[in-house]
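Note that one protein chain of the assembly has been removed; the remaining protein chains are unaltered in position.
Here the chain labels run A, B, C and D in written order, and each chain numbers its own residues starting at 1.
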Amino acid sequence: MHTGTHYKISEFLLWTRRDIYVLILLSAIPTILFQVFDLKWIAIPWVPVALVGTAAAFIVGFKNTQTYNRLWEARQIWGAIVNTSRTWGIMSKDFVHADKSEIQQLIYRHCAWLTALRFQLRKPQSWENTNKAHFKEYRSYFSIPEWEGKLEEELLKYLSAEEHTYVLSKKNRATQLISLQSKHLKSLKSEGKIDPFEYVEMERQLSFLYDHQGKAERIKNFPYPRQFASINLFFVWLLVLMLPFGMLNEFQKLGEIFVWLTIPFSVIVSWVFTSMEKVGEATENPFEGGANDIPMAALSRTIEIDLRDMLDESNLPEPVTPVNSILM
Amino acid sequence: MHTGTHYKISEFLLWTRRDIYVLILLSAIPTILFQVFDLKWIAIPWVPVALVGTAAAFIVGFKNTQTYNRLWEARQIWGAIVNTSRTWGIMSKDFVHADKSEIQQLIYRHCAWLTALRFQLRKPQSWENTNKAHFKEYRSYFSIPEWEGKLEEELLKYLSAEEHTYVLSKKNRATQLISLQSKHLKSLKSEGKIDPFEYVEMERQLSFLYDHQGKAERIKNFPYPRQFASINLFFVWLLVLMLPFGMLNEFQKLGEIFVWLTIPFSVIVSWVFTSMEKVGEATENPFEGGANDIPMAALSRTIEIDLRDMLDESNLPEPVTPVNSILM
Amino acid sequence: MHTGTHYKISEFLLWTRRDIYVLILLSAIPTILFQVFDLKWIAIPWVPVALVGTAAAFIVGFKNTQTYNRLWEARQIWGAIVNTSRTWGIMSKDFVHADKSEIQQLIYRHCAWLTALRFQLRKPQSWENTNKAHFKEYRSYFSIPEWEGKLEEELLKYLSAEEHTYVLSKKNRATQLISLQSKHLKSLKSEGKIDPFEYVEMERQLSFLYDHQGKAERIKNFPYPRQFASINLFFVWLLVLMLPFGMLNEFQKLGEIFVWLTIPFSVIVSWVFTSMEKVGEATENPFEGGANDIPMAALSRTIEIDLRDMLDESNLPEPVTPVNSILM
Amino acid sequence: MHTGTHYKISEFLLWTRRDIYVLILLSAIPTILFQVFDLKWIAIPWVPVALVGTAAAFIVGFKNTQTYNRLWEARQIWGAIVNTSRTWGIMSKDFVHADKSEIQQLIYRHCAWLTALRFQLRKPQSWENTNKAHFKEYRSYFSIPEWEGKLEEELLKYLSAEEHTYVLSKKNRATQLISLQSKHLKSLKSEGKIDPFEYVEMERQLSFLYDHQGKAERIKNFPYPRQFASINLFFVWLLVLMLPFGMLNEFQKLGEIFVWLTIPFSVIVSWVFTSMEKVGEATENPFEGGANDIPMAALSRTIEIDLRDMLDESNLPEPVTPVNSILM
Partner (left out) sequence: MHTGTHYKISEFLLWTRRDIYVLILLSAIPTILFQVFDLKWIAIPWVPVALVGTAAAFIVGFKNTQTYNRLWEARQIWGAIVNTSRTWGIMSKDFVHADKSEIQQLIYRHCAWLTALRFQLRKPQSWENTNKAHFKEYRSYFSIPEWEGKLEEELLKYLSAEEHTYVLSKKNRATQLISLQSKHLKSLKSEGKIDPFEYVEMERQLSFLYDHQGKAERIKNFPYPRQFASINLFFVWLLVLMLPFGMLNEFQKLGEIFVWLTIPFSVIVSWVFTSMEKVGEATENPFEGGANDIPMAALSRTIEIDLRDMLDESNLPEPVTPVNSILM
């Protein structure tokens, strides 16, 4: 997540420079053919360009809306994780009649679940942008805790040795951590350390956590539908291809020398469309490890601080802070 | 579900080639009449074409939004099935005080429900695209588990012989499988193997499963309203019909020879609109067995793995993987 | 609900033919005045027509979105009725410790509620299209169970004589049928045939049914706001009136003889807009008895089959099937 | 709420006639200056007008969407009030083991709450249209029960003298009426007239009623944001101001005499935009006492009839009916 007022225009131009090179080429070639090689017949009227432009605007606008919705839903899910976590905190503290260490166990295992979940959500998918040049380049500005750290080590902070081994042997660790919480609750109930109502209410909290986890996994595992991503890409580049041919005549009307202006202006207009497409692309996978991601590490830390503060612990960790305006 | 970065343009052109043939014909005929047979009076001004174009853009944009919503809701429903299934898992395991085989029965019957549901959702409907040529052709790239396998056999894995016979004798098998779960819970309660609160809470989970099933059936049984689908189709093809007539004059302004460019450019612009319409069509029925469908088999497998992993079973099945980038 | 792939273009033209007659008249008159009576001054520039066209496109697009939402919400409500009905089924069967006939009574009274509700929702409202010529004409293709049958007779199938008389004496029969269910539950509880938790849980299901009923009544009793419907109508017909006047000059630029083309093209463009408006109109009241209605009779039948199948009854009714592709 | 098929065009023109006068003036002045005083330099090209027109269309379309949403949410809230009221009815009747008069008290106090709420929601706000000339004028067609009647008298029908005095001494009467219901429930519980589960369930219904009340108050107390309302107003009138200047040249191209057509056509196009703005304005405050308001009195009466019919009372009031097609 970027925490400044906006990206700098220089950053943005740098980030889109590869596209700009291509766009310059795509508009220079027809202009040179038209003007230098005198192939006047390659110019086309503006009318078909305008219609394709309208269709492209619709489809790009649609993509931006839907990728924004994906990002925003991802943030809502993590917001809901914060809320249920706090409720889990007060219920662990006040519903369970046990010594502090046992309550602490419920809280710490919850932090283990948060950790497992965010590591799982950062695993690369085949449709994500992780391997694209501009993506890798920008990644040098910030670091991704889930790629720098190791799940095995992180979990050690929160789990007993026995549970640590057990959890790592499982397929979906987050799912089985909740299952362990449920098992713990069961034993608390059979020992009479929690009353019947409260027991069911806490189990219900676990089902809410499953809801949040499953929703995050849904966004992770189901991309912005590729059929829509595909026509978006095709139509934008079709427009970009047609633009210089359509502009040639328009500039020629102003005079012979103006024809050369086709190059900068066709690049500018094309850049507007390819940049919209690129911003959509950089938003559609909110857990891929990009600069616009949900700051899962920071949110998990916030939860850990709040829950341990609830237990009046003293050695609270510091909040995660942005690096180069990027909070992860 | 397509799991790549996007469809290849070659795949896409192949997939829409039948439309392209028609579009070439539709733009060649008026151009030839105009240029070869010198029927100059068939050209029309651009103005009515532009207005129909705007209306078509609106109506196609609207369809894309709504079919996207249908797909996304279908995915949300299956996501919710994942979540409730996991909750069903921990509750079966920790709420029920019985030996492992009885708990296993609750889990396996749940897998039977998943199986019955996805088979039911794949039955063809009168408005689906199953019989269209481009649909059948593309189906050779992947296989649909619910059409290759048989429900009778699949259910054998999860049900006792008695229940197997009973369920197959019923109209809506998924519905009656939940009813069997409810019957089982009742007997568990009367045997004192589950406490009153927990009993009602588990019954409530069954009602959630009915909600998810009913929502999926709603999308299956209620198409994108045919009145909207109809005007969408009519207006796009009306535009496509009018386009070459409107372009003739625009190209003639550039010179006599340019008139022939009407053919390629009218095809390009028309293709943009018919392709949007086609992508909408290929998205609107998310359970019809197409490449953009909800991957129900893969999701059901994930659930089965998670639930049996919860019971610490060792012979877990493998996850379903994409074939030619298509996950089903 | 139409269950085909789309309406036939012939059906659609037939359905909108009255509009087409008017449109021909509206475009012929100015053209004749312009060409035959040589009133050249009645032509106007295209610019104001284009602006009104944009505004009309916005307002028609808005109406289509909202009427679609009304239809879709209506379908969601009936989907929710299906879901809660199934839950009612398993709860009646497994929560109530009584002989089968008493459980059957809970199920049958529920079917009575479904019947009363759908009859109530089909009563004509002052803003519905029931009396329009094209609406009446199309109604000959299919039949509306709630208008062919009589509520009094239908209810006899499901209610005891005493309750039958009682319910028919009431204002809102559906509401009072739920009230009877609640009364029955109360007596079951006082006879010890249902446990306290389960009792409250079933009462909660009744409150969900009230929610569904109330939501359906909201859509029935609160039309698409008439202020929006009015400007929609005014702006579309204002555009239709202006279109031929604006096209006269555009066609005259091509040559004197082309002016006569104003008639067909002004009709075509106008028809696009009036058809969008008409499709909105035919969608906005999803319970009015039109071809695009929610298939309430079919859905109620599905529920009846499922619930009685749950009780292992043998004489199950057949599902309702479409007549001329229309399912009601 | 208007209950006809649409407003009559004559009604609509009458309602917007003050705007029309201004529009005529605004388009006549530049035309006269241009034609009579020969100030040819005041005409401007169409291009800037078209861009402002596009922006205005966007912003007006946005406002219409949001005001529609406000109206529709207001109706949903009142629909939810109907639903919870019916649930309150069956629970009062079947959960409470007391004589009929005490149950009646729970129902009648609920009607008092409905009354207090709708009177509160009709109190004028500083941003509402209550004092505008066209608003006052139209109000003569119908009457607003909450402005004709007195809360003090209406409440007498439903409350004991003691509670009547108590409630009127309070700041927010609706809030404190629910508080009285809660107090009554508490005393029922301490007298053993209601069981523990049922008690909490009924208290939960009160919390739902607070939700509905609070949501209605939110729409009442938080206007469509004034920053958006402001730019909407500014941009529409900026467009209206620019329109005649932009049209002058367009009509002059057709001939000198055509310039006078600028006046009617600039008025027509402007009227389309100001009418959209006005319909938005007349929709944005759904409780202000206008013709498009939520029919709160009619809905409250429906609830009263249903609840008293549940108690088998015989002297039920008549439903509220529309006056001049306006239902309040």
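Just so it is clear, a residue touches a chain if its C-beta (ideal position, glycine included) is under 8 Å from a C-beta of that chain, and two chains touch if they have at least 3 such contacts.
Because the structure is a prediction, the values reported are computed rather than measured.
Within the full complex, the residue among A:L71, A:L209, A:L238 or A:M328 touching the omitted chain is A:L71.
Contact with the chain not shown here comes from a single listed residue; of D:I9, D:L25 or D:L51, that residue is D:L51.
Here one chain is not drawn; of D:W127, D:W147 or D:F258, the residue touching it is D:W127. In the full complex, the hidden chain is touched by chain A at residues 1-7, 9, 12, 46, 50, 53-54, 57, 60-61, 64-65, 68, 71, 75-76, 79-80, 82-84, 86-87, 89-91, 93-95, 195, 197-198, 201, 246-247, 250-251, 253-255, 257-258, 261, 265-266, 268-269, 272-273, 275-276, 279, 282-283, 292, 305-306, 309-310, 316, 325. The set of chain D residues touching the chain not shown comprises 41, 43-45, 47-48, 51-52, 54-55, 58-59, 62, 66, 125-127, 170-172, 175-176, 178-179, 182-183, 185-186, 196-197, 199-200, 203-204, 206-207, 210-211, 213-215, 217-218, 222-223, 225-231, 233-235, 238, 242, 249.
Quick note on the criterion: only the chains that are shown with their structure count from here on.
Where touching is counted per the definition, chain B and chain C have no chain in common.
Copies chain C and chain D of the same sequence differ by a rotation of 70 degrees once their CA atoms are superposed, given in steps of 5.
In the contact between chain A and chain B, the residue numbers used by both copies make up under half of all numbers at that interface.
With centres taken as mean Cα positions, chain D sits 40 Å from chain A. Judged by the touch criterion defined above, the protein chains link up one after another in an open path, with no loop closing it. Annotation, chain-chain contacts: A-B, B-C, C-D (touch as defined at the top).
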